[in-house]
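Missing here is one protein chain; the remaining ones are kept as they sit in the complex.
As written, the chain order gives the labels A, B and C, with residue 1 at the start of each chain.
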Amino acid sequence: MTQKYKEIAPTDMTSEQIIDLCSELAVGFAKRAAKHDREGSFPEENFQELKDHNLLCIMIPKDRGGMGADFLTYTRALEQIAKGDASTGLTFNMHNIAVGSLAELNIDGIGGSRGKKMNDFIDWVYDQAITHKKLFASASSEPGIGAHLSKMKTLYHKTDEGFVINGVKNWVSMAGYADYYVVAAKKADSTSDVPAISYLIVEKENPNARVEFTWDVLGMRGTSTNPVYFEDCFVPKESLFLGNEGMALFKVAREPHWLVGGYVGVYLGICTAAFEFLTNYLKNRNIPGTDKPLASDTRIQHKVGELFVKVESARASVYRAAKLVAERPGSVEANAAIHLSKFMVSELGPSLTSDAIRLCGGSTIAKFMPLERYYRESRCGGLMPATSDECLLYLGKHSFGTDLTKPDETYW
Amino acid sequence: MTQKYKEIAPTDMTSEQIIDLCSELAVGFAKRAAKHDREGSFPEENFQELKDHNLLCIMIPKDRGGMGADFLTYTRALEQIAKGDASTGLTFNMHNIAVGSLAELNIDGIGGSRGKKMNDFIDWVYDQAITHKKLFASASSEPGIGAHLSKMKTLYHKTDEGFVINGVKNWVSMAGYADYYVVAAKKADSTSDVPAISYLIVEKENPNARVEFTWDVLGMRGTSTNPVYFEDCFVPKESLFLGNEGMALFKVAREPHWLVGGYVGVYLGICTAAFEFLTNYLKNRNIPGTDKPLASDTRIQHKVGELFVKVESARASVYRAAKLVAERPGSVEANAAIHLSKFMVSELGPSLTSDAIRLCGGSTIAKFMPLERYYRESRCGGLMPATSDECLLYLGKHSFGTDLTKPDETYW
Amino acid sequence: MTQKYKEIAPTDMTSEQIIDLCSELAVGFAKRAAKHDREGSFPEENFQELKDHNLLCIMIPKDRGGMGADFLTYTRALEQIAKGDASTGLTFNMHNIAVGSLAELNIDGIGGSRGKKMNDFIDWVYDQAITHKKLFASASSEPGIGAHLSKMKTLYHKTDEGFVINGVKNWVSMAGYADYYVVAAKKADSTSDVPAISYLIVEKENPNARVEFTWDVLGMRGTSTNPVYFEDCFVPKESLFLGNEGMALFKVAREPHWLVGGYVGVYLGICTAAFEFLTNYLKNRNIPGTDKPLASDTRIQHKVGELFVKVESARASVYRAAKLVAERPGSVEANAAIHLSKFMVSELGPSLTSDAIRLCGGSTIAKFMPLERYYRESRCGGLMPATSDECLLYLGKHSFGTDLTKPDETYW
Partner (left out) sequence: MTQKYKEIAPTDMTSEQIIDLCSELAVGFAKRAAKHDREGSFPEENFQELKDHNLLCIMIPKDRGGMGADFLTYTRALEQIAKGDASTGLTFNMHNIAVGSLAELNIDGIGGSRGKKMNDFIDWVYDQAITHKKLFASASSEPGIGAHLSKMKTLYHKTDEGFVINGVKNWVSMAGYADYYVVAAKKADSTSDVPAISYLIVEKENPNARVEFTWDVLGMRGTSTNPVYFEDCFVPKESLFLGNEGMALFKVAREPHWLVGGYVGVYLGICTAAFEFLTNYLKNRNIPGTDKPLASDTRIQHKVGELFVKVESARASVYRAAKLVAERPGSVEANAAIHLSKFMVSELGPSLTSDAIRLCGGSTIAKFMPLERYYRESRCGGLMPATSDECLLYLGKHSFGTDLTKPDETYW
């Protein structure tokens, strides 16, 4: 059924087709999800299918050969993928953080060697994604500091030929599977107030980038989220992200949607799947000892109504945020909306799935049904940047009118 | 400042001007709110101002001489009015239920004497509202049955000259102040499965319509919400709403936004006012014994962030519902959205204002500040139709795919 | 019916009789509650009855002529009084803070002139309460600092004959009605790390103690809680509480149950009354249009079960805390339990009464029923010291093992 979409050029895909394609692929992802969850294995078949359907270029502009999805289309596509397998959605998002943040740039006015460097870099990334179907992974977090970029310990030195990185990154999703790591590192001799953080591209095959496979966790088990050690790890000049040093912190404070906003589609997907499971289950199971469905009980209707309110509110917040990002990326409204939806959807997950198990009853803790996996996976959303509590602090300051585009007011 | 709006013809007002006008008027309403709340008196000055600014025709189509507000504009205007004085907002809405539900009708295709009767009735109502600045009140609820139309006890008999009504209505807002009552009554000899409920117009001066002034309650004290007794109360033929008997229950099940949806703007207004009060207060008061504002405390930022999420979610749900009503009145989506937002905003109020008092501290229970009034008034929202629990039952059934446009599936 | 208790000597009253007496008196208090609430008037008749039944000596040890109630008996008696009228309970507690904290002291080992001064003071207080039926009020809080004793601005100077007080106290309950104020003040030339706070007794008639009657608030309207201005207010030597300077802060940190613990009985009383109202109402009203009581609906049973859990948990926490205070006053366990119960019962009140109104429906916002008053009064509990959030911070630190008997770790 997805065959038809293979025959459409990426640049011809409409938003609805992209979302529909992801929804179709998710049917297969859902079938494999329990296996990868049990084994903690990376869903390589799923990524093969994403590649086969050209989805690595979902964020690349149409005039550069990609699908040109806007942030709302992207978020809804991610929701569909994650409905089938949240691990696949999460890691797919990591790739798009790198690619998508480039797509958004307006570099028309930037001339000279600086403009050329930027253009060359973007060309290279697009070519890797479109022609070579290469996957990019983000390597930002570090032990003891999490995603707080400003406290980073990984350093890089500049040499004549390029850069040498030393440090350890953790929470690197797709470690060992992505083709490239986008590594955040601090300039070794940086003396500015706001630390000079840059991004550098490291190939998976780089002999001085070593993955330690230790991922064994509650949920999102199929993401190969592991530490990567960079020891005197040399990369050539061209590896500098956008040919530009020191912009990471400014960028992330001003446009947090890439680092924060992708997750919301993923965790919304789990909520969507859980609510669908719940309503189907209650329609198809009877009240013990009767032939009336559980769905006919007024107490259950009342509770499901309550959950509907929560799910629909979270969904509305996600779509609204994504729309604002698409229309006004980096605006105060878009940034607030992204943090609001990140909080809502992350904290809805555990309570929704907990209530769903309670409502559906004991049978649904069995591993041959997906609900218990949703319960485990959904708890992970609020731990990813910005964490649920960072979101609330952000929104509290926002309510008081604080300017949160200043790096020293954010949580990074 | 509102003078300028008096000089603009109603038919020339834009949506933003309507909302802005209401916002301006609300400044004055807010000043009188404490007095009417204390006395339980009807805010007659406020209604004089609404009349002076032609707002009784807010819902009448522009081509018929009104402001032609759509449901979203209307809801946002109501929010502004209620931000100043919720009692005024609530009673103003009662008028618009009658007028607005007419504005929505498409009677182009209805010819013959039936079409003529409808047209005549609509003409009369518009004329009353535009030219004579008459106020309409809704008389639907009854003792012991609340707003459950299907269980109604008030009856009417048809005579050659018109109709004779017997029964008692309670919860009639603006009783004694509105110029006309729109009375729901059951046809005395109705034998159909779905009771034949009709609406009849009764003049305030009708000697057989007697108000009992007993309103003395927790909140919404300025609404003159009182019982009205109809004893052998005769009204002429032309008083039949839309010239049409027996349609009330079908209408309310199919298009519940008029009976349910107006409240959401009112109670959102209280939430908006409370949240503004809260953030201002915390910015302008210091942590005891220091010169740092309470707003600088991270624990308070965190909590305010949490409340921001709730207020913005409720607001988004209200605007989304109102937009859906404007675009697709009576659709499954619009109806679900109205009930969702009615629930959210009604139950947010008491918890938001309770938390606000807790956060701001003991001083804010004083009557010279408005917060304690918001606390009292906001508790009333969930009691009005559809009540909070009726909303949840509605949404639970909706989640299971039940067709809720059938009168026997709703709560009416 | 309470006549029999007048004929029993205070020293012969058992715990159960004390509680029963208060329960009997509360029937009358309940009848007057609406009037005092409406007028904001002080319930003088109630205090006359408390005096007539010797209840001003409830906390005075039996061997000194009082009823000798322990803290659990006292708390349960207070619950009964507040069930009838929370304002009366709250103000009655203020009296017992002064008297009861003396009763608890063990001064057997304290000899010399210090011991004599303490004994003389205690004798005087007991005599005032037992023989002269005098009421004591607490004057601790101040504008801008609340109950944070350590930040106090009211000062006293020592003279040869006594003390001169200058400052303003607010939140003085029974202002203008109590016979004596127990005024907390800071020694003018105190240089110690922990401020030297003392308590001084000021007679109501003192010409330099001036009450400003401004109390007009959401709830607890019958408490005459007003500011009192002390301007060069002289009091003789004997007015020094316990003949002892500078101990207030140490005392309150070590034994917070007097300043914190009395409130729990009061606000539990409101919860008890509200839950009783709720269950009675639902048993006696029918589901609209049927002859089945609301209590027979499973959805309502489910919700009432949920509220029962909350009310019973709060009640259990209050009784447990009071028992611990009776057995081990000032112990880590008792102090934690008092703060825990203060939080639980204070925050239960607004949510319980809000839910009760929602469950019972619109009729219960009328002022001829008490539920709307419970809704207003219960919101005040969490604002009194320790506030709900101070309780949580206290308990959080307690969970981490912090020693909270040190004045600099508490919130005072």
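In this section, a contact is a pair of C-beta atoms (placed from the backbone, for glycine too) under 8 Å apart; a residue touches a chain by one contact, two chains touch by 3 or more.
Quantities reported herein were computed from a predicted structural model and do not represent experimental measurements.
When the full complex is taken into account, the listed residue touching the unshown chain is A:E372, out of A:D70, A:E372 or A:E409.
Residue B:H302 is the one among B:H95, B:H302 or B:R320 that touches the chain missing from this view. Of C:L149, C:I300, C:A322 or C:I338, it is C:I300 that touches the chain left out of the display. Looking at chain B, the residues touching the absent chain are 297-299, 302.
Against the chain not displayed here, chain C makes contact via residues 275, 279, 282-283, 295, 298, 300-309, 312-313, 316-317, 320, 340, 343-344, 389, 391-401.
For chain A, the list of residues touching the undisplayed chain reads 144-146, 148, 150-151, 171, 216-219, 286, 288-289, 299, 347, 350-351, 354, 357-358, 361-362, 365-368, 372, 375-376, 379-380, 382-384, 387-389.
The working rule: only the chains that are shown with their structure count from here on.
If you average the Cα atoms of chain B and of chain C, the two centres end up 42 Å apart. Between chain A and chain C the centroid-to-centroid distance comes to 54 Å (mean Cα coordinates, whole Å).
Among all residues of chain A, those that touch two or more other chains are 298, 302.
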